[in-house]
Every structure is written in C-alpha cells, then in structure tokens.
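Reviewing the structure listed below.
Removed from the display is one protein chain of the complex; every other protein chain stays in position.
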Amino acid sequence: MSVDQAAAATEVTPEELMTINAARGLRNGQVCLVGVGPPNAAANLARRLQAPDCVLVYESGAIGAQPMRLPLSIGDDDLAATALELVSVPEMFNFWIGGGRIDVGFLGAAQIDSHANLNTTVIGGYAEPKVRLPGAGGAPEIAACARSVLVIVRHSPRTFVERLDFVTSLAQARGQTVVITDLGVLRPAAGGELELVAVHPGVEPDDVQQATGWELRIADQLEHTEPPTQREVDELRDLRASARRPA
Amino acid sequence: MSVDQAAAATEVTPEELMTINAARGLRNGQVCLVGVGPPNAAANLARRLQAPDCVLVYESGAIGAQPMRLPLSIGDDDLAATALELVSVPEMFNFWIGGGRIDVGFLGAAQIDSHANLNTTVIGGYAEPKVRLPGAGGAPEIAACARSVLVIVRHSPRTFVERLDFVTSLAQARGQTVVITDLGVLRPAAGGELELVAVHPGVEPDDVQQATGWELRIADQLEHTEPPTQREVDELRDLRASARRPA
Amino acid sequence: MELRDALAEHVRDGMTVALEGFTHLIPFAAGHELIRQGRRDLTLVRMTPDLIYDQLIGMGCASKLIFSYGGNPGVGSLHRFRDAVENGWPQPLELVEHSHAGLANAYTAGASGLPFAVLRGYAGTDLATHNGQVAFVDCPFTGERVSAVRAVTPDVSIIHAQQADRHGNVQLWGLAGVQKEAVLAAKAAIATVEEAVDELEPRPQSVVLPAWTLSAVCHVPGGAHPSYAAGYSTRDNDFYSAWDEIARDRDRFLEWMRERVLAGAEVPA
Partner (left out) sequence: MELRDALAEHVRDGMTVALEGFTHLIPFAAGHELIRQGRRDLTLVRMTPDLIYDQLIGMGCASKLIFSYGGNPGVGSLHRFRDAVENGWPQPLELVEHSHAGLANAYTAGASGLPFAVLRGYAGTDLATHNGQVAFVDCPFTGERVSAVRAVTPDVSIIHAQQADRHGNVQLWGLAGVQKEAVLAAKAAIATVEEAVDELEPRPQSVVLPAWTLSAVCHVPGGAHPSYAAGYSTRDNDFYSAWDEIARDRDRFLEWMRERVLAGAEVPA
C-alpha cells in the first residue's frame, strides 16, 4: 500500500480505526447480526466496500436489511422498509439466532476478561452497583449461537479486566472469536485465552499490555494491520453523515 | 312451535339432525374451532341463523373466516381469502388453541366411552389394528384446552363402547362437554359420567340405551329437542349445495 | 435448477424427508419425482400425510412415518397408508404418531436448534404410550407437569411456494402451515415454485425464505396439484374424492401410478 492510498493513522479516531478493521473481516454472503454503534457502521461500511452482498440481520426483526442511510437505532424505519423479511422478536431469537443461522455476531462490552467473557450489566456489585449498565439485550444468545463473534471494544485497563464484575455473556463456545480494539486485534489461543495477534500502525505491544489488566499473551508472529485507506475513511465518514440526511 | 314450522322428523337425515342441533348451541361472539364434516356445516349454519357473528377458527390457521360457500376441506382457499388473519400452524396450536382462546371446540370420534373420552386412532390393537383410522390431528389439544367441547357422533353400540381401543383424546377437563348424536343429547353428570339429557322427536330412552354399549344414565328430567324447523333444514341444504357452486 | 437434479443430489435412500404444506401448497411434483427416482427406506415426516404420502407409501418408498393425521381430508381413509399399517403392503410401515400440536412443536424445536419443545397435551392419552418421542417434564417454577416432544430435524425438507426471485429468495402466501419451521429445522431444503419473478413484491400474509436458507429452488408450475397454490390454482377437490376409489385397490393404484407418475410426464389427473 502506498502512502498516497493510506490515510495517516493520526487522522482517524479510535472508533473509526476499530470500525474499519471490523468491516474488513466481512465477506459477501455472510449473515451478520448487527447492533447499534460501531457494529452497525462496520457492517454497512463493508456493504459499501468489499461485501455489498453480506446479509444484515437486526435483532429488532429485520432480515436482509439494505439501509440507504446509517440507521441510528436498530428499529429505524429504513431497516424495516428495505428488509427482505420482518419477523417477530421471539422468532428472531428462536429461529434465526438460536437456530444457529448467524455467521458473524457483533458485540460490545463495558468489561472483557482474558477469555473474552463480557460484562454489559453492572460495574460494582449487582445488588448495589456503582454503575448500572443497560444489561444483556441479545448478547448472551449471540455469543452462544453465532458461528463467529466479533467484539469491538476500546482498549483500557478499566475495560480489559482480570475479573468481570458480572458475567453477562459467556465467550463463544461454538466458533471463532475476534476482539478488535483501537490498539490491535486479539484472538483466543489454544485453551481459550486471548492472544494479541496484530497491532495497528504505530502501536507497540507494550502499549497494548499497558492497556490490559492482565499479563497479555502476545503471538510469536505478531502482525501489523494495514492502515486505513483514504477510501475506507471517506466511505465511513460519508456513511456517518448519511445518518443525518433525510431519506 | 307449530306443525307448519316444523319439518317432519322423517324428512331429515341423521346427519342433518345432528348438525342442526349442534348449530343451535352456538351464540354470537363465541370463538369456534371447526373441523371438516358436520362441525363445519353446523358452525356455518349457525352463522346463517342465530349467530351471524360467531367467530370461526380453522386449525389450518384461518382466524375469523367468513366463507361464502361451505368449505370442503379446512384448507380451502375461501377460508384463507375471507379470514381476518392467517397464522402458522404452530402459532394456531400454541397461542390460539393451547392458549385457551377457543370457546367451543367441535370433535368427532370412531369410539366414545362413558366419560366422553374419544378414539380416532385404531379399531383393534395399536400394533396390529383391524382398522387404521386417521389419528389424532388437533383433537387432543382441542379436548384439553377449549372452554367447551361439542362432540358430534352417530349413536351405535360400535361407537358408544365400554372400553376404547385407544385413548386419543381425554375428556374435557376444563369446561363443558356436550355430546350430540342422531338420537339425543348427552352431558357429563357429577363425576363425569355421561347422562342422557334429551332425546330427539320420536326417540325413546330405550332406543338410546340399545345403541349404547354400557348401562346408560338417564336424566330425571329428560328433555325433548325441538324438531328441525323448515328454515333450519332449508338453510342447511342450501349451505351444502353451496359447496358445489363456483365462487 | 431442475427438480430431478435437485432431488437426485440431496435425497438418498434411508434419509428422513419432510414434504410440508398443510392442505395448501403440498409439493406433489417433488413427491412424484422421488417415486420416479425409486427412493427406498425413507422416514417420511408430514403432519397430514395426505395423498402424496399415500402414493409414496404405496410405491414402497417409505419404511417409517412421522405424522399427526393420516386421513383424506373431508373424504375418508388413505387406503395405501392403511394397507401398509394393517397388512404390511407393500412393506411394513413403522409409525411415530403425534397430535398436530406435538408435531408442529417438534418442527419448531428443530428450527430453534433445541432438542425438544414443551406443550400442553398428550397427558392421559395412549399417544404418549406408543410414541417414544413424547415425554413429560416438570415445570421448574410451578411443578406443573407438561408434555415434551423431541425435535424433528429432517435431512431434507421440501416445500412448494408461489414465487422465487432472481436471487433465489422464496415467497409463499395464504395458509402457511408449518413450512417455515420445516425448512429451518432441516439440514437441507428444496423449494419448488409456481413462478420465477425478478423481485418479490411484499404481500399480505406471506412467508419469505431467504435464498441462504434453501439448498435448491426449482421452477415447477402446477407442482402442488391436486393441492393448490393460492393465486395460481384452486384445490382439485374432485381429484381428492376420486382418489378414494383409485387407492382402494392395489392394482388400480399401481396402474394409476404407472400411467400418471412413472411415465414421467406430470399431467393434471
């Protein structure tokens, strides 16, 4: 990749960096369960780039949605209007998620542990929490039933913790897990413990260790992610701007 | 009722007599689960007479069907086209029948015992039946879950048996049971044993006993059903003829 | 894809196969093709075996039947089904016999990736005694005993629908039976359709199956006859009545099958 094609790493925000790296992992034909925030942006970015025919599924019941604009909530009218099919929420969870029909499930978390278990419920004790978070939503079943899980989360010692305050979602038992952060990419090694397999441009392994609350395993062959291209950045920003444009 | 209004009992077939008496029991607003044969005719006859607003539900998934013609099968196009709503068969059995939303469920049987348990499965042993019957269909759940059950069956010692060859449907636990035959009407007395509560015009209690395979209980105050009126007979025959008319 | 090729590729002797369609949209053409391909030892699954399984059973394609109502709706018996059960002709037929609610929920469990489903029903009946795929479980909250059915997960489910679009998405409308559940419970699924269209137009009371839930889609106009496809045909009630006499006699049945099915051409009866 030439310097011309690459956007300088300093130009992109941490969230843009995560979103672009998450989008790169999607392929045509994959069925993606998409939530609000970066997953939503990543999946729709992939549709504009290498995966125009990846299938977007929203837990609100929209299957095969092809939003023109970036939806703000998972229940936006644009999702329903462009979907191949709408199903009830019980059917979505029983037949489509529980039935194992999702290739890639996106998840976020307030805390993640060394085995990629996730907490989205509370910081502090459950009975008297310091911070009450939104809770489970569809995450536990997506974690349990999708063929692969893509966790998008910013790297910090408060987030990458030795011990979760609450286990909301158990790490993927069925297939692959990938954790994409603003510093790099982690995957479970044999035994299930996360291992740093790639860092983003300009990031050193020690930066990642500093942001991780346990002694981090680092792959023997540590890779470096490609910097975001100008096209990736432009498309992502145009996509975000689209959320504010009228239909 | 004057003789002019009444059709002579000899003019109507046993099936017409049962159908007309079954139709009389339906009221506006009742939700009726209807199967093929006499139940279908009875429910649609009631809609032409005293219960134009009774709600017809077919286990094929049609809710609030208003067929113009008498449907031949429970999956006729006319039922689907005139229904307020169509639902899948699992939803029909789980939400509508199992959920206890049926006021009157119609059932038939090859054998019925003194407690109104029904056999529609086999005559003879199950492994090597003398006659293999169609089987359960929706009957066990209709029997278990409807607020009342209306059994329509011709009276004979082969049908009214002391011991069923096979218990397909257990007698109504939840509400009322009424058994309408070509000889009269039976209802469970205290303890659940069927009691003859009415006979049709010209029928003597002993005729019913002769057609029943156990020692029949007879109500102290045995009633006599009204003979079919000319209007009832005319409407029923017109309804049956309608099944053969194009839409 | 040609129906012949789709079935040859996906359906093999000994498999568990469901052809679904509740009165409406019964995939008769696919059933006839299975007969022509001489499939043997199938475990057939269908809520209402109907004429199509009467034919498959009578032609010796099946050794086992999972079902819930084996009659000719509004007419009477399925004589080939009866002959197999009562006399073992042309071969014995093992039965796994449910109520409608039971089999509908067995498909639903299969579609949900669950090993079983719970429902009301079966208690006190002889059905539970003779069907090993029915059991009882206690509610962990109330202690109440409810029935359970084992999931049905066919090797192949086959349905008939009105339309497919150029991507292979399939839409059916009208009485939808248990087809979505049968397709999603199966390891492979095949749809025959009345019409190939460019784009599916959203319709009232319709079910859409995305292309990625199906293994093959075949254009077979009239493929439900003598059942029907709402918007394309009406149920051939005369044929359902006529079948009673055709199927009553073994020779008459075999002659009809030779002439109308084995000869290959799918002609309206």
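Letters A, B and C mark the chains in the order given here, with residues in each chain numbered from 1 onward.
Going forward, a residue touches a chain if its C-beta (ideal position, glycine included) is under 8 Å from a C-beta of that chain, and two chains touch if they have at least 3 such contacts.
Note that the coordinates shown come from a computational prediction; the quantities given were computed from them, not determined experimentally.
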Across the complex, visible chains touched by the hidden chain are A, B, C
Out of A:T13, A:N28, A:S73 or A:Q210, the sole contact with the unshown chain comes from A:S73
The listed residue (B:G100, B:P129, B:G192 or B:G213) that touches the chain absent from the view is B:G100
Had the left-out chain been drawn, it would touch chain C at residues 112-120, 133, 135-137, 139-142, 144, 146, 148, 150, 202-206
Those residues of chain B that touch the unshown chain are 29, 31, 55, 63-64, 84-85, 94-95, 98-101, 145
Residues of chain A touching the missing chain are 36-37, 59-62, 72-77, 79-81, 85-86, 88-90, 93-94, 97-98, 121, 126, 128-141, 144-145, 166-170
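Basically, only the chains that are shown with their structure count from here on.
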Chain-centre distance (mean CA atoms) for chain B and chain C, in whole Å, is 28
Averaging C-alpha coordinates per chain, one finds the centres of chain A and chain B separated by a number of Å equal to 58
Where chain C touches two or more other chains simultaneously, the residues are 108, 180-181
